[in-house]
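One protein chain is absent from this view; the other protein chains keep their places.
Let's turn to chain A:
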Amino acid sequence: MIILRRAAAGTAAWLAALALVGGLPATAHADSTDSTAQPPPKVELILDASGSMRTPDIGGMSRISAAQHALDEVVDALPDQAQVGLRTLGATYPGNDKAAGCKDTQLTVPIGPLNRVEIKTDVATLRPVGWTPIGLALRDAANDLGVDSSSRHIVLVTDGQDDCAPPDPCDVARALAAEGTHLTVDTLGLTEDDKVRRQLTCIAQATGGTYTEVRTEGQLSTRLTQLVQSGTTQTAAPPAPTTGTASCATAPVLTPGVWTDRQNPQEEHWYRVAVPAGSELRASASIAIDRTVEQHYDITMRATTADGRELARGAGADSGRNDVVSTGLRALAPAADPAASSAAASSDSAAPSSDAATPDPTASPSADGSTGSTGSTGSTADSGMLCLSVANALSVPTAGAANQPGFPVELSIDVVPGASAAGGGAQWLGSGWALVGLLALIGLLSGLVFGWLARWRVAVWRVQ
């Protein structure tokens, strides 16, 4: 009995141990969320108060009164700390002089914590009289928003084509998006006119925004509230700017995070990333298609060693209407030769210190300069670095001015410990419950056989 109890207890213990081993958790990593202080997101509304806004075609209401009602509802729905400003265009100059009419845009409510009463009064007293200088209003609104690292939104409510072009408001929007980071223009059209739709769609596409055609007052207030609310709650840290170069040797060094660049059609840009031997580089690149391009386009990304050996390649191709074409890759940094281990260590220390804004100008030029052009030291300094190339095959139908500014590129970089294949060093062993069961069965059977053998031998011995 005692033996039995012991056996039972032992079995239970082993079962518990087995369960523990079997339930060995797969690698579960919680991604760390770093909460860095971020300037609050800002939104500026641009309201068209040109003469055509008097047209009474929004469900019997005039366009301007529909917009006024909608703005009242938006202001009521917003939280107190939302950073919202209001700019009007065509609200003050009723004359026929184009030069004067095309300068007619005012910042009615400066961007700051929400002042409901002020916005409502200003909106209510608006009288639509003037011209439609959309391009100028966009440029001034971008100035109002400033160029700090917060996310910036412009919501444009209009019913008309810009009658002050040039400059074409679409080009203005694209240029503004290229000047800072993270500027989006959402447009709302109060008319079904084809030309207006084309222009507003172009502005929205140039900045990665949306275009909405509004036919009722309810639609206008719902959509406006949605846009302003999503604009004031953007909290993701915006990407840091960088500029890729034509070759890897002089390329900027990128640390893990999100970066932006601009790339002309058919261009290739190189970047460098410090990756310790055995670690894995994960990179993704997307090119936003912010203007009309030819039907088919693609993006190619390659990771190479410093001496040009290709480690991995990613390609993304698409055709037709699209907002972004993207690709990504994983590349395992090759094991360095022993002589290069010190270089890997130095690149480790260099990686965190390289500032976000400055693309680490000290990395390769100083290494080349200080060590006096010996080829061996140059190669060891580069051995902790992987080169990353991003190339696009976008074609713009009208060459020349339409190439400028380049297409926005977003690069996401991460460096993680290398993946472990199950190969390891114990491939000849088994795993799983079936194996344990089989072994237990074999044990039981052999125990029985030996037991019977022992009984038979004892019986024989007794007989003798």
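By definition in this document, a contact is a pair of C-beta atoms (placed from the backbone, for glycine too) under 8 Å apart; a residue touches a chain by one contact, two chains touch by 3 or more; residues count from 1.
What we mean here is this: contacts and distances are computed from a predicted model.
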| item | value |
| --- | --- |
| Chain excluded from display, named as in UniProt, from "Iron complex transport system substrate-binding protein", "Small RNA 2'-O-methyltransferase", "Acetyltransferase component of pyruvate dehydrogenase complex" or "Peptidase" | "Peptidase" |
| Sole residue of A:77, A:114, A:277 or A:396 that reaches the chain not shown, by the stated touch rule | A:277 |
| Options A:312, A:385 or A:409, residue touching the unrepresented chain | A:312 |
| Options A:101, A:130, A:238 or A:406, residue touching the unrepresented chain | A:238 |
